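Heads up, one of the protein chains got dropped from this complex, but the rest are sitting where they should.
Labels run A, B and C following the written order; every chain starts at residue 1.
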Amino acid sequence: MLSDVRKSNWFSNLTTSVIIGYAVVLGFKTSHQIEVAFEHWWFYLDLVITLYFLIEIVIKISADKKEFFKSGWNIFDFLIVAVTLIPIEESEFMMIARLLRLFRVLRLFNSRPELKNIIDMLIGAIPSIIDIVILMFIIFYVYGVIGSFLFSSLPSGLWSDLLTSMLTLFRVLTFEDWTDVMYEAMELNSLYWIYFVSFIIITAFVFFNLFIAVIIGEMEALREQGKGSMKTTIDEDHKILESVQKELAEVKALLQELKQKE
Amino acid sequence: MLSDVRKSNWFSNLTTSVIIGYAVVLGFKTSHQIEVAFEHWWFYLDLVITLYFLIEIVIKISADKKEFFKSGWNIFDFLIVAVTLIPIEESEFMMIARLLRLFRVLRLFNSRPELKNIIDMLIGAIPSIIDIVILMFIIFYVYGVIGSFLFSSLPSGLWSDLLTSMLTLFRVLTFEDWTDVMYEAMELNSLYWIYFVSFIIITAFVFFNLFIAVIIGEMEALREQGKGSMKTTIDEDHKILESVQKELAEVKALLQELKQKE
Amino acid sequence: MLSDVRKSNWFSNLTTSVIIGYAVVLGFKTSHQIEVAFEHWWFYLDLVITLYFLIEIVIKISADKKEFFKSGWNIFDFLIVAVTLIPIEESEFMMIARLLRLFRVLRLFNSRPELKNIIDMLIGAIPSIIDIVILMFIIFYVYGVIGSFLFSSLPSGLWSDLLTSMLTLFRVLTFEDWTDVMYEAMELNSLYWIYFVSFIIITAFVFFNLFIAVIIGEMEALREQGKGSMKTTIDEDHKILESVQKELAEVKALLQELKQKE
Partner (left out) sequence: MLSDVRKSNWFSNLTTSVIIGYAVVLGFKTSHQIEVAFEHWWFYLDLVITLYFLIEIVIKISADKKEFFKSGWNIFDFLIVAVTLIPIEESEFMMIARLLRLFRVLRLFNSRPELKNIIDMLIGAIPSIIDIVILMFIIFYVYGVIGSFLFSSLPSGLWSDLLTSMLTLFRVLTFEDWTDVMYEAMELNSLYWIYFVSFIIITAFVFFNLFIAVIIGEMEALREQGKGSMKTTIDEDHKILESVQKELAEVKALLQELKQKE
């Protein structure tokens, strides 16, 4: 009976609705006015949600048994429900309690397969760009060290140490008021525009090629996969043709023998 | 006779010209100087346009009869003409009257098939990105809630409630003075740059993969469609080859029988 | 003899060098200090260049005769040389004289085939985006009219008439301080962010789809072209196979006749 409930659509839809409803309430709560007006209700709401999530996860575990813990998403769900059961004095660890409320909303992913697919796709795309990330880090690192050596004396404090310099370079990368940063640096030496322009052109060039490489890589994978069945048929045909050619030669030989005999 | 007019090029071109002319006049009217100078003419112009559109749509309906209302674009045209016939006191619902004048210009789409195609293509592209929109909304929602919890006390009021926070995040997404927002937040805690940099990197990564996924998806569709006819020929050839191989074996057998008999 | 000179590499390289040299000098001339220091030389330089270009074009026309005027690039060259021969008092039409000097530098394209190819490619790409340009214009027009109705009273004057409004929208499209424009408008009505956010999302969506459509279109053209020869071979093979099948059936029939006779 539990596994009927677990597989039923109304159960999955109810959970989705509860999460969305909770998300909406959490959204309204960011308005200070509403938070104060309904001050006494938040406690009961939290209690109801916690109870619903507890019952829901118990149903799921009872139905799936060992299977339940084989999915990463289920473990994620379980951990969130488990942690929110720990009684936290909101006054002390308010930030943690609030983050947990938010993570509950992330359970939405587990209740919509399409979103789960996109997340899986995004996670699967990470390895293909890992070396570019390393390369970008090296570029940031080198420009960051140069920048913090050259510009550390500037009053804006944008280059005071390596981490700050790399944050400033990230800002330059997004073109966010980067000329203000450049004009300040050019007061030290009017040739320092080379530092900024070269950084922008190099990173743009790296991103451009990353983009091309990923598209081409995906396309190659697609081609290999799609070509498979057609190529198999053509290769099979090639073997048949060769055997036909061979057989025909034998037939011809036989016929010539017959002809000579007569 | 009406259907001759309806199908004729001059009728369709006349309508296009009237709409473009109307659009140009509407454009000039945005200059206050011109609006005042020709104050008395706007009324007559509106009357003439309304009459032309009325006559035009009557001709189209009379010619096409029931067919007319089967096209969404025709219904759109009909509604605009119908609504502009309602006598609206401009002083009261000025905004609505003005919007209706603008919608009349949108009738241009119906008179140029190429534009209609692009609009149809754009509408057709929406489903393929619907899940990405949901995902982006979740990212905005989560960052919005975190942002309005962390930064609601900031004097700029950019994080006063969830909606304002999400608007601020949209601004960060467009890189529009996002460092001003970040530097203000970093006065609370110098580690808050992580919030902004992670938001930018995550959304950029999602958009990047969306882009790749759409290109690859379109390409796969194209490939499937294009491969069709060639694959059919190759599969047919495979069947013929197999039958040829079988027949040839029979021929060989027959010949060997003949040879033994002699 | 003239046609030997015209076809020779040194002649083409000399022209390229003269143009590049002229471009460099024109570049230095933008520095006021240098312009004043060498004041008396500019006149002689212009004279020498004008004479060289005159001699060069005479050689080309004498060598190519009627063929010369069949290339658009040659006509472009000819017009520039012809117009710069007209004696212009620099004090009167200074701007025109300066523009003509610049157009001379554009003759560089005609002396490098690779650049000519890129320009031809770029010109050839225009028709494929013409309808998108019309669509973008309609979007700009509609938002421009709405904007100049709603925001014309704002003190910044960014929406004073239609043209100014469209320029402001172009600025919003480039994300250039667009929030300043939005925050000013939101002082009239806090819901006006919808105007800006919808404009950005709609134009981004249109550009995104334009991009995809162009890539897919190019790829389809490439596929059609590339598939040609392979498809021809496969179709030919199909016909041969069918005739082989038919012939084999005849051979079998003949053999069976032979067998029955014995």
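The criterion applied here is as follows: a residue touches a chain if its C-beta (ideal position, glycine included) is under 8 Å from a C-beta of that chain, and two chains touch if they have at least 3 such contacts.
Here the structure is a predicted model, which is why all the values come from computation and not from measurement.
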item: Among the chains presented, those that the missing one touches; value: A, C
item: Touch criterion as defined above, residue of C:Asp4, C:Glu187 or C:Glu257 at the omitted chain; value: C:Glu257
item: Residue of C:Ile130, C:Ile201 or C:Ile240 touching the missing chain in the full complex; value: C:Ile240
item: Contact with the hidden chain (one of A:Ser8, A:Asn117, A:Gln225 or A:Gln256); value: A:Gln256
item: Given C:Val5, C:Ala23, C:Leu154 or C:Met186, the one touching the chain that is not displayed; value: C:Ala23
item: For subunit C, residues in touch with the removed chain; value: 23, 26-28, 30-32, 95, 98-99, 102, 105-106, 108-109, 112, 114-115, 117-119, 121-122, 125, 167, 170-171, 174-177, 211, 214-215, 218-219, 222, 226, 230, 233-234, 236-237, 240-241, 243-244, 247-248, 250-251, 254-255, 257-258, 261
item: Touching residues on subunit A - with respect to the absent chain; value: 131-132, 134-135, 138, 141-142, 144-146, 148-149, 152, 160-162, 165, 175, 177-179, 193, 197, 200, 205-206, 208-209, 212-213, 215-216, 219-220, 223, 227, 230-231, 234-235, 237-238, 241-242, 244-245, 248-249, 251-252, 255-256, 258-259, 262
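The rule we apply is simple: only the chains that are shown with their structure count from here on.
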item: Contact graph of the chains (line, ring, star, complete, other); value: line
item: Fitted rotation between subunit A and its twin subunit B in degrees, CA, nearest 5; value: 90
item: Equivalent interface positions on subunit B and subunit C, same or different at half; value: different
item: Whole-Å separation of chain centres (CA-atom averages), subunit A against subunit C; value: 37
item: Residue list for subunit B, restricted to those that touch at least two other chains; value: 175, 177, 215, 219, 230, 234, 237, 241, 244, 248, 251, 255, 258
